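Moving on, here comes chain A:
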Amino acid sequence: MTTLRLATAVLGLFLVSVALTPLAASAQDARLEAARKEGKVVWYTSLALTSSEKVAKLFEQAYPGIKVEVHRTGSQRILQRVMQELQANIKIVDVIHTSDAGHYVLLKDKKLLLKYAPAGIERFPAAFKDKDGYHFGLRATVNVIAYNTKSVPAAEAPRTWKDLLDPKWKGKLVTAHPGYSGVIATHVLALVNLYGWDYFKQLAQNRPMLVQSAVDPSGVVASGERPVAANGGDYTFYQVKKKGNPVEIVFPKEGVPLVVSPTAIAAFAPHPNAAKVFTDFIFGKAIQQVLADSEGLYTGHPDVTYPADQPKLSDLNILRVDPEELEKRNEEIKTRFVEFFGA
Partner candidate 1 sequence: MAVEAGARRHPSWLEGLDRSAPVWALAAAALLLLILLPLGWLAYMSVSGERGFTFGHYARVFTDPRLQAALGNTLVLAFWSGIAAVAVGAPMAWLTARTDLPGARGIKSLVMASFVTPPFLGAFAWVMLAGPNAGYLNRLYRSLTGAEDPIVNIFTMTGLIFVVTLYTFPYVYIMIANTLGLIASDLEEAAAILGANRLYVALTVTLPMVLPAILGGFILAVLQALALFGSPAILALPAGFHTITTQVWSLFQYPPKVEMAAAFSVPLLLSTALLLLAQKKLLGRRGYASVGGKGAQRRIIALGPWRYPALLACLAVLGAAVFLPYGILAKAAFSRAWAQPLTWDNFTLGNWSFTFLYSSTQSAIVNTLELGVLTACVGAGLAALLAYVTTRQLVVGHQVLAFLTLAPVVIPGIVLAVALFIAYTRPPFLLYGTLWILFIAYLTKEMPVGYSQSDATFRGIHPELEEAGRILGAGRLRVLREITAPLAKSGIIATWCFVFIGVIRELSASIILFTPNTKVMSVVIFDLKEEGQFGAIAVLGLFMLVMTFGVVVLMQSLLGRDVMGGRASGAPG
Partner candidate 2 sequence: MPGVTITGLHKSYGDVGAVVGLDLRVEPGELVALLGPSGCGKTTTLRLVAGFLKPEAGEIRVGDRCLSSPAVVIPPERRRMAMIFQSYALWPHMTVEQNVAYGLRLRKASKADRERRVRDILQAVRLPGYGSRYPGELSGGQQQRVAVARALVVEPEILLLDEPLSNLDASLREEMRFEIRRLHEQFHITTLYVTHDQSEAMVISDRVAVLQHGRVAQIGRAEELFERPRTRFVAEFIGRTNLIDAVADGPSTVACGTVRLRVAATDLVPGAPVALSIRPHQIALRPGRAGGAATADNVLGGEVVRASFLGDSVDYQIRVAGSGTVLRVAGPTPPRARAGDAVSLLIPAAACLPLPDSVTP
């Protein structure tokens, strides 16, 4: 008798699960249908243009009928855009992705984000998740030093952040700007916590070339315009190096500032379903692996494997920055940087 009961229970369970599965599947289908009806997703992204475009094209291939509108600019500009548009009651953006964690503190506070957890996000490390479920880390990189191997022999290359203060590098450095880039804003705060503002005061005396985006220093160093980059996203240097440019990366032992770039859906998104489909897509293993392989990024996805020539995060001395602090001191970072560097 018990065997029969057991069998019935098992059968019942089986039948129920079979019955329920189409339900779960149809919920997905319904959302996809709605997404197709919406037709597009508008993505404000600070990820390098080539990388962003690649992601967009892959999504469009996977989901024909839904276009991705890529609007790439620096993290700080993205926030400016979002706030400016809101003020003028313009609602365009669906997915907001920057490299300044502080932004999301602000946006969440102002109730501008939609609570949405991409599929499979539970398996990501805590650093990549917002405990309230509004935003999640799409990618991560670290700030590094890089130099042009044609202009600088390996023996003379700078090895630490402090090395950059040496007067011999006067006129030979390039730095990106925290007023434009979230990666750099994070970097500046991390080093201020490490060495104080004096560090940047001294760095300024070496009169580095000022560029805006954290992507730009890689181009500057690759072309040889300045032999040494005083900061910049590791992934950008990795990309140009892979292309065959004479660039070498240095991971200073004092620590490399970790930049986790969050992404979120706008509360007022005009294409919410498409946005959700897109978000799921970019957190899926396929894309996360692409980010790791060809773009040189670190991700939170536990199943992603990294190229052999990328150091493991666990091997590096990571400097972390608290997003709340980043948000609170954002103005200070930008103002004092300009104070020292002039523009």
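The candidates came about this way: all candidates are chains of the complex that A comes from, given by their letters.
The working rule: a residue touches a chain if its C-beta (ideal position, glycine included) is under 8 Å from a C-beta of that chain, and two chains touch if they have at least 3 such contacts; residues count from 1.
Because the structure is predicted, anything quoted here is derived from the model rather than measured.
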Please find, within this complex, the candidate from 1 or 2 that touches chain A. 1
Could you please specify the touching residues of chain A with respect to candidate 1 in the complex? 42, 44, 48-50, 53, 56, 67-74, 76-77, 79-81, 83-85, 87-90, 92-93, 151, 171, 179-180, 207, 209-213, 215-216, 218-220, 222-227, 243, 245, 331, 334, 338-339, 341-343
